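This report concerns only the one structure given below.
Here the complex is missing one protein chain, while the rest keep their positions.
When the chains are written out, they are named A and B in that same order, and each has its own residue count from 1.
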Amino acid sequence: MGPNLFINYGEAVAMLLFGIGFGNLLLQSNLIKKIIGLNIMDTAVYLFLAEKGYIAGRVAPIVADGVQDMEAYINPIPSGLVLTGIVVSVSVSALMLALTIRLYRRYHTLDLDEISRQLKKEGL
Amino acid sequence: MSRMKNNYENSRFMRFKRWVDGETDLLLNTMEIVPAKEPAAGEREEASKDSFGEKDGKNPPVFSEGRGLLYFRRFYQAVSVLLCCGIILVLLWTVAYLPSFGNAGNPDNNEVSARYIEQGLQETGAVNIVTGMILDYRAFDTFGESCVLFIASCCVMILLMVDDAILKKQEAMSDRRFEPKNDAILQGTALVLTPIIFIFGIYIILNGHLSPGGGFSGGAIMGAGLILYTSAFGFHKTQRFFDEHIYKIAKITALCMYGLIGTYFYVTGANGIENHIPLGIPGHILSSGIILPINFCVGLEVACTMYAFYALFRRGGL
Partner (left out) sequence: MDFVQNFPCFSVILCLFAGILSSGLKDKAAMRVNTCLLGIVTLLSGATLLYTLQTGQSFVYVMGKFPAPWGNEIRAGVLEALTALFFCVIMLLSLLGGRHKLLEEVESGKTYLYYVLTDLLLSSLLALVYTNDMFTAYVFVEINTISACGLIMIRQNGRTIEAAVRYMIMSLLGSGLLLLGLCMLYDLTGHLLMSNMKESVARLAATGQYEIPLIVAIVLISVGICIKSALFPFHAWLPDAYGYSTVSSAAILSSLVSKGYIFLLIKIIYRVIGFDIYGDTRIIDVLFAFGLMGMIFGSLSAIKENDVRRMIAYSSVAQIGYIYMGFGMGTEAGMTASVFHILSHAATKSLLFIAAIGLTDVSGGSRKFIELTGAGYRNKWAGAAFTVGSLSMVGMPLFSGFISKLLFAQAAVQNHVKMLPALIVLGVSTILNAIYFMKTVIRIYTPVGYSAYPSITFVKMRVYAVTLVAFILLNVILGISSQPVVDMIRQGLAMFS
């Protein structure tokens, strides 16, 4: 076991959440629960990324009082990447939910296995 | 003299011949699906669309499925659970070896972030270093991200938008169940809150380069304001100032402006030509070169998209 497991407790929690979200996406048969799993997984990755930027004892990267010293601010790059990632996550969730609505209107069930069975029965 | 067989039709050769001819299906009754003729396009099977909750009592017909499918599903679930536990363990083990949290000597605190912090204000004109980074140094990524939002809204339009005039009227009728009939509390609150929300959203967009904020957060807040207004007062009133036509114009204008400004920025930068966009005085609202117009375009696009998602999900059209 490496040295940093308890120092990196934030990243460890993020990995745990990632695994939970991944499992939900694979295993749940209810579509809404799958989408929630997808959101948990993406949020865990953003938590991991956001923690990468933190440096102990420094403040958010907004220039205050003209101080432009590198030692005064945290790393701004991960915050920017998380901003991009959140928008991608929102778009993908909206698309999945629209697909779920269409499937529900047609088959009156949210269970993906049930929908496959009904498709087989229809023979379409 | 040929040997006569009583069961010639079922002999191996005839079975093989039937398979070559395409008359038999080796996987019938186990896992395969036998496709049939499909209905022509446009005949969307929207059977009983307005009976959302009323058919719950009907159980889907139970019919026997092949045993192969059952075992396959059990196998798939077992393997998936093992896989997830394995992934979690491997990732936790990896976290133990990653650089320490909050340590200033980490590999990612290097010359890249040094330049963003120390010279960001002079090179981009933005007080907020993160906004300067995503809208000036790495503007191409943010343009890609706006296109992700755009294409997601196009896909949701494909799925949920109702074009047919008769179906549109039907949707509007069935949506009346969700519209509040002059709910006093909701309308009173919305009357007070909606202007405040809009002003706050515009404030956040305009202040993207001076304080935490920017196009995405401000746009989301303005979208939320629009949604609140529509929930309280109904689509008819909202369509007076924001209908499908205006939505299309706003979306296309915002994205095209962003694209044009961005392209001018990339091409002049790559070819070494000086781009004459003034950076202004840091700390003023009208400063930071291309960041303010881009923030504005992004905010407009995000607000339109958020509202469009809501309207499409609710009644299939703006």
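Methods note: a contact is a pair of C-beta atoms (placed from the backbone, for glycine too) under 8 Å apart; a residue touches a chain by one contact, two chains touch by 3 or more.
Note that the structure is a prediction, hence the values are computed from the model and not measured.
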Touch partners, limited to displayed chains, of the chain removed from view: A, B
Contact residue for the chain not shown (choose from B:Gly102, B:Pro212 or B:Gly259): B:Gly259
Touching the absent chain when the full complex is considered, from B:Leu69, B:Cys147 or B:Ala172: B:Cys147
Hidden partner chain, residues of chain B it touches: 20-23, 25-27, 32, 34-35, 37-42, 44-45, 90-91, 93-94, 97-99, 106-112, 115-116, 123, 136-141, 143-145, 147-148, 150-152, 154-155, 157-159, 161, 163, 248-249, 251-252, 255-256, 259, 262-263, 265-272, 275
Interface residues of chain A (partner: the chain not displayed): 2, 18, 21-22, 25-26, 31, 34, 38, 41-42, 45, 48-49, 52, 77-78, 81, 84-85, 88, 91-92, 95-96, 99-100, 102-103, 106-107, 112, 115-116, 119, 122, 124
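We adopt the following convention: only the chains that are shown with their structure count from here on.
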Rounded Å distance, chain A centre to chain B centre (Cα mean): 13
Residue ranges of chain B touching chain A (in the complex, touch as defined): 33-36, 38, 45-47, 49, 55-56, 58, 60-61, 63, 65, 73, 77, 80-81, 83-85, 87-88, 91-104, 106, 108-109, 112-114, 116-121, 127-130, 133-134, 138, 141-142, 145, 148-149, 151-153, 155-156, 159-160, 211-212, 214, 216, 282, 302, 309, 312-313
In the complex with chain B, residue positions of chain A that touch it: 1-5, 7-12, 15-16, 18-20, 22-23, 26-27, 51-56, 60-63, 68-73, 75-80, 83-84, 86-88, 90-92, 94-95, 97-99, 101-102, 105-106, 108-109, 113-114, 117-124
